[in-house]
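To start, the structure under review is shown below, and the notes come after it.
Complex shown without one protein chain; remaining protein chains in place.
For subunit A:
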Amino acid sequence: MLTLLLLEFRKLLGSRSAKLALILTFVLPLVWAYAPRLAQVFGVNVISGWQLPAISLGLTLPLLLPLFISVTVAESIGSEISHGTLAPLLLRPVDRTKVIASKLIAALSFPILLVATTLAGSLLAGIPLGFGTFTGGTGLGPGLFVGVGQLGGSEALRQVLHAGLLACVILLPIAALSLLFGVLYLNTAAASLATFATLIVMQLLVVLPEGIQKILLTYHFKLYAYGGYTNPGDVNQGVILLLIYTIGFGMMAIFAFDRRDV
């Protein structure tokens, strides 16, 4: 299994789409830090380096990160089919479940890598603003950017890391869904489009009653700014639901691949 995992990570990190995504998620936060209309768009004056992670996540999480994830993960199956490299892999004495499980693990690690580079880029961009105690909020904790008074560096760091973890949880089901579509379509473009279409359709279902909306994946896209939730139970509920989606899509991908003609 370790052999397969190492191979999958090697392929993932070697792919052009993954490299591009990792570079952009690291570089873009540097742009936000010096963007002239940032205050107008967000209605906030950035006074601390701790506030940039919230801005970066807010700008990339609804669209850019899901796009990078859906394309790169779909490519992990689609490019193997188009290059013809999946068949030689399956001709070896390896279990199909292990092959797809290692792809799933690599796929699920990609959102974590993207969130990590986004946060790293944001913190690097925040150096000129400093990371000391400031009056206001990180945009991630209680009171969002306004905050609830003075905020120390260690508490700000805790909020950023907590938000990073939640951002990973938000993105995990997208990676699993993209892998599922990858197995079903065996084509990068079709699988990434299907993933994106699913997310857009879910977002369009905003017209449904709130009770139904709460079970939709996209309803929880703002979970990372957990400070915006009045009831902490809602955050836990969202996390559980997103993990159920991840496990569900992952299991479906494994079962679909088990008897798939390649």
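Basically, a residue touches a chain if its C-beta (ideal position, glycine included) is under 8 Å from a C-beta of that chain, and two chains touch if they have at least 3 such contacts; residues count from 1.
The working rule: contacts and distances are computed from a predicted model.
Comparing "Radical SAM protein", "ABC transporter ATP-binding protein", "DsbE family thiol:disulfide interchange protein" or "FAD-dependent oxidoreductase" against the UniProt entry of the hidden chain yields the protein name "ABC transporter ATP-binding protein".
Contact with the undisplayed chain is limited, among A:93, A:128 or A:232, to A:93.
The residue from A:67, A:208, A:239 or A:262 that touches the chain not shown here is A:262. Listed by residue number, the positions of subunit A touching the unshown chain are 3-4, 7, 11, 14, 83-85, 87-96, 259, 261-262.
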